Each structure stands twice: as structure tokens, then as C-alpha cells.
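Only one protein chain is missing; all other protein chains are in place.
For reference, chains read A, B and C in written order, and residue numbers begin at 1 within each chain.
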């Protein structure tokens, strides 16, 4: 493990780039004449899950250089590709709840609440008979535990039990390992959200097990964990130090030991800090808009 | 009825100012050397409820001219008086949930969400053993039905069932009849919130009946309904018209018919518009801060 | 005068709908297969200005029912029509400053700041040589006098003197008389902004006279003045009163006297309050986005 990441596509890169991984299928695709690159990672069984460090399920990553460059032109095609995938996941389901996770007051964490701000919710309109031909969409931006005193999973479980949707879509800001991925990547996963290593049981997970209905997660990486940066810096440093002897010393450390070392180096910053781009406000605003429009369109079908 | 109001103190004024109302007790008080005027209205039984148009319970109104004038000096005494009343209502209860109702994006309706923004929530800290001596406080700003597709009462019922607090405190912006009351009044009611006339059963009420636990409501008037203004204007108009004959015509209308008339006059504006002061942003910010501090202090006890 | 309005199209309606007004040309147009209705009012000379109550210049009003209904599909065509008009006004000018007037914290007044939030500013990119083929765009959201202690006209005069743009585009929320116009109308005026009656000299005007460069104003009605509503209500009332005698009394009042009467009726609300739709947040967000995109596109040319 070379540093915390929420992206399946980065976890795959950890293992080996070329050889196939047992229990993990990888499909890549370019979308027509757009620059939207798509990677679909299917974790087929528990062996694949252990190897990748992600639960059994499907992970789709959409990437576009234009997304990062705040290019207006990418909104429409990215929205369509995303909407197309959402429709597939939704299938015949008729009642959707969307949860915009994160803290509205901390810019890189505001993605989820911003998506909810732009959603076209229909549950009340259908109930009141104002509209008739739409998937039922309800939505909530529950806030973070420091604001509510409650785990998001607890809030969403309570609402799912009361409202009885067929599908929960959770939107959340993610951590990436490569700074190059920030602001240009959207990940869709039918496994929900599992904090930490992503394998095993977790009381704070937001998935079918804890919520009681299928959970689709849409995430966008907006931050990098602090140890990731130090870890990255190490290779450069070792090369700079230059001496064969030093490189030999570092070789004694396994990948995991080196990450552990990086964590120790940044202890004071570790738990309570993150690294984020200076233009994160612009990224989060634009991508949240693209995601909410994609959900709006998928719900019309 | 002279126009919609959420304030018990204004509903009382409708009836008659001096004579006692069967089933309704009124107590007034000035708080020490502050200018905080306090009116306590106790609706003792169903007869009182029918007469006042408010359910059985206690309604406390705190008013201060300094509050409207954005006078810094009033924050501390108002916070203390409010906190004192909250403590009384809380009594021996140990688990409180606070719900900030309203739409964060429409200034006069943002009071509830702003209060939640400044709350010191403790539920997670107590669970994790980080603190030990505090009342348990959890909080949610659920948003409005146009954003969520769900009634606030449904969301709060779901959360109360899951979290099991002993008391729900709901914060909401109110409508007043007198423009003079905007921005200087805080109402506390142990009856919760009942939309509309306030008497009878309501599926959208947020009270002990619908939520399953006692509900305390803290409200601040920030808007006036459009027909109220037209209604007010009528007396002035009739005087201006001057003729005895006209006054006689208007006399034929009962209070209720006149309000009905006012409603008809403003039909295009009626349902979807409100009247609000231009400095409502400043009022809402300051009073929300006072309320959250009062809750924080009451929870420390 | 039937109530305060910032819309030329409503001032024209005051006079008479059918007969031509000396010095005022009116052209109407429908835009292709969209529902965008366009009214162009040209005030040709001082006589026209006196009659209409608006300075000499061109006023274009774009209206679409779909705009009010938050119909996604209208964004693109409305943006294109607006962009087309902006290009005409910009002509060969190469340096534009955009000023988003209003108070970001009061929803119906936040139009201007929101437009600036979404603008693609280029002045610094051109100066640093990062881009080369664009009109120079700078922007400011100066805030309102209660926040800055300075008239917007003073701030903009200072910046225009320093930055030397060829054209100032000011964006501002407007007052309409008809509630039906809120949220569905965009007005473009090459006269800038003149508070009050709009004729004569004004120290707080933002126009070529006070700023020193041509000023184009883009406005959207988001509020109605309180007396307007009372005034509207009067006709309904008189009819309701029914008696010939009453109607005769009202006939004695001129249009202006009646408006004066309406003002007196609502004295307590008059100066410091406004009427606005409950979904004003959604309107302001969407239309501000359409306007900023239209400016972005016009600046590319």
C-alpha cells in the first residue's frame, strides 16, 4: 500500500499494472470522440476483494483532462456518460434516495451537499399528484458527525427504514493518492462506502448490510492524505541522497513499512489535516453540478 | 383573525386585550434591569385552545428592542434568559435532539440551519468517551420539502426512533402579524409546531403525537404574510375614503370576512410570496447565534 | 404611476398600451422556435425620456415562461439570445469590467454576486500571457453600502479610473410591479442604473456620467415593492365593496394620488421591507448562471 486512496483504480495500480489479478476483471474504454476515459474494475469474489482491498462489486472510473481544466464543453458529455451508467445501476428500481455526505463548510468536503442543492427531488410531487411519470427521488445532506453527533450511516438507516426507497445513492468527496487525479475523476461503485481498508465488517459502512437496501456510491477525489505526499517524496529523496548505501537501507523496508514510516514522519499532521488544490472551490462546484444533472436525467427515464 | 401569525402573543391580542380568556392564563414580566419583556401564555385546557387557536401548552415570548437594533450588549442577557427557560423545560432529561428547520438558501428561512451551525453537539463525544459530563446533544438541519422530497416531520420521526432522544427542540422562522415584532421576538412553546390554525390533528405537525417524544419549539418571526399587510392597509384606506357610507359598508363584513377579502385581493401573491425586512440577514445571523449559545449553555448544566 | 418598477416594459404599460408615445419606439419579437419573447424599447430623445420616465437609451426585455418553471431546456437558448445582444452592445470594445451589485447574504439581492462567482475573468491571464485571444474581463462584487460604507458608484468609479476598461456591465436585482414577471424576465439597458424616477441627475447613478465609460445594465426582477401590492389590492377591494357611491369616491383620486394612498397605508413596511417569492433561491441561482455563461460566451468572440 503506497498511501490511502478511495479509488479502486489506484488500488489496482498498487499490485501490478500488467498481470491479471485473480478474481479481478479490468476493462478500459474511451467514450467516442470525447476524452472521457473509462475503467471498469469488477471484483468477482472474496479472493479478488482480498487482493485489491475493495469489497466484491463493480467500480467504474470516469476521467477527463477537460474536467480539471474547467472546460465548459465537458459538462454535457460527462453528464451523459455518467447518467447512462446510473440508469444501468438503477435498472427497474422506482424509488431512490440521494445522500450528499460531507461538510458544507469545508470546501473540498462540500461535494455531497452541493449535489443535493441541485437535485430535482420528486417524492413530494408524486405523493401530491403534481407529477406522475418520474422515478421517486428524495434527498438529504445529513452533515458530518461533528455537526450532528450522529454517524451518517445511522441517519441514513433511520431514513431508509421510514421512507423505504429501493436504492440509496451516496455522494462523497474522496481521497486520491495521485495529485493528478484530483478534480478530473468520478468513481461509481455499487458497493457503497466502507471507510478504512474496505474489507471486512464496519459499523460505519454505508452499504446494503448496514442500510438494508442496495447502495450506489458516487465519489470525486478532492484531497490527498498527508502521508501520501511524504511517501511520494521519499523516492525523490533517496535518489537525491544518491548513495548506493542509502538506497540499500531503504530497500530493507517493505512497501508497508515505508508507508508506516511516512505516517510517523508526519504524525502531528496525520489525523487532522489534508492536502487540497487551491482551486478546489471551482472543481467542487462544477463537478457537483455535473453529478446532480446526471442523476436528474437518469431519474427522468 | 386579522392575518396569519405563529405567535401566541398576537393571537391573544386578537381576542381582547384586557378581559381574561377562559382557560388561558397570561403572565407578563420584565427581566431585571434589561429591556427584555416576557409574556407567558398558558393554555390550560381545550376551551382555552379553541379560544386562542393554539394547542394546550405553555408559550413564552421574549422581546427586546435592542435585539432589533443589532445591539451587541443584548446578546449576553437574552442568551441567559433564554437558557434559563430552556433548562426549566429540559428538566431532568439527558438526551436532546435539535432540529434546525427551514431553507438555508432563503435568508429569512435560514434561522434553523444557522442555529445548528453554531451548536456544540456532544452525542458522539459522549459515545466515544471523550467527554463525560454533559447532556447528550445531537442535531440535524433536514432542509425543506422542496430540497428533500420529505416532510420534516417524517425525517424527525425516523431519527427520533433511531436515536431515542428524550426531547426534540425544533428551531424555525415564524410569521408575525405586526412588522414591529420582526427581529426582536423569540417564542418558546412546549407544544411543538403545528402548521395552520394550530388546533386539531395534523399529519405534518412536529409534536409529541407525531414524533413520539416531547417537542419544544423555539421560533423567531422573520416574515409577514402578504394578506396581513393588505388587511392592515384596509383600515387606513377606509378612513381615507372618509365617507360614512363606505364605513358602513365595511362594517357589514365580519373580521373573518375582511381577512378573506384581503386574501382575495392578493391572490396572485398569496401562496408563494412573503414580506421580509431588508436587513433580515443581519437579524437572522445574530439571533441564531444567541439561540445556539443558549442551548449550548443549557446543555452544560 | 402604479407602483415602483425598474422595468422599462412596465413603465410603458402605464402610459397606454396601444397608441405610440412620442420619442419612444417599441419593437417586439419572438425568438425562433423558443418561447423567448423580446421587447425592445428605444427612448430616442428627452421628450421620450420624460414621458416614459427612463433616460434616453435602449432597453431590451427577454421573457420566457420556461425560465420561471426552472426548465433546464431554456438555459441554452436564453443564454444564446442574451449573449447575442451583449455582443452587439460590446461591439469592438476589448476591455470589460463586470460589477455584480447587491447583497450576497439576502437571497433576492444576490443575483449580481452570483453572476460574478461564475464568470470567466481573463484580465490577469492576458497580462501574464497565459491566454491571448479573448476580450479582457475583470469583475467585482463590491457589496452593499451597509457592508462597505461606500456607494457602489464610488467603488466602481475608483476601479474604472484605475483599470481603464472600455465598458462596465453592472448586474443587479430589480423590482417589478407585476408578480408575474418575477423570475422570468431579463432586462438589458445601455443607460446603466439610475435609482429613483430615472430622469435627471443622480449622484448614485451608475452610468457613463458618473463612471466615465459606457455602462450596460443587466437586471432581473426578484422583488415587488410593498405599496405595489396594496395598490393592486385596491381595485379588487373597491369592486368587492360594490357600491356605486364608493367607486365614485375612488374615482376622485388620480392614479398618483391612489399610489400615494397605498404608500400611506403601508407606512410601517414601506422603506425597509420587500415582497419576494418563496422559491427565489432557485430562480436567482439559475438565472445568474445563465447570465454569467452569456457574458463568458460574448467575451470569447
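In this section, contacts are C-beta pairs under 8 Å (C-beta built on N, C-alpha and C of every residue); 3 or more make two chains touch, one makes a residue touch a chain.
All values reported here derive from a predicted model rather than from experimental measurement.
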{"item": "Residue touching the undisplayed chain, where the options are C:42, C:56 or C:163", "value": "C:163"}
{"item": "Sole contact to the chain not displayed, among C:5, C:61, C:107 or C:122", "value": "C:122"}
{"item": "Selected residue (touches chain absent from view) among A:153, A:276 or A:292", "value": "A:276"}
{"item": "For chain A, the residues touching the chain missing from this view", "value": "103, 105-107, 146, 179-180, 224, 226, 229-230, 232-234, 236-237, 240-243, 245-246, 249-250, 261-262, 264-266, 268-269, 272-282, 285"}
{"item": "On chain C, residues whose C-beta touches the chain left out of the figure", "value": "105, 116-117, 119, 121-125, 136-143, 145-151, 154-155, 157-159, 161-163"}
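What we mean here is this: only the chains that are shown with their structure count from here on.
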{"item": "Copies chain A and chain B touch via same or different residues, half shared test", "value": "same"}
{"item": "Rigid-body rotation angle, chain C and chain A, from Cα fit (steps of 5°)", "value": "180"}
{"item": "Intercentroid distance (Cα basis), chain C paired with chain B, Å", "value": "35"}
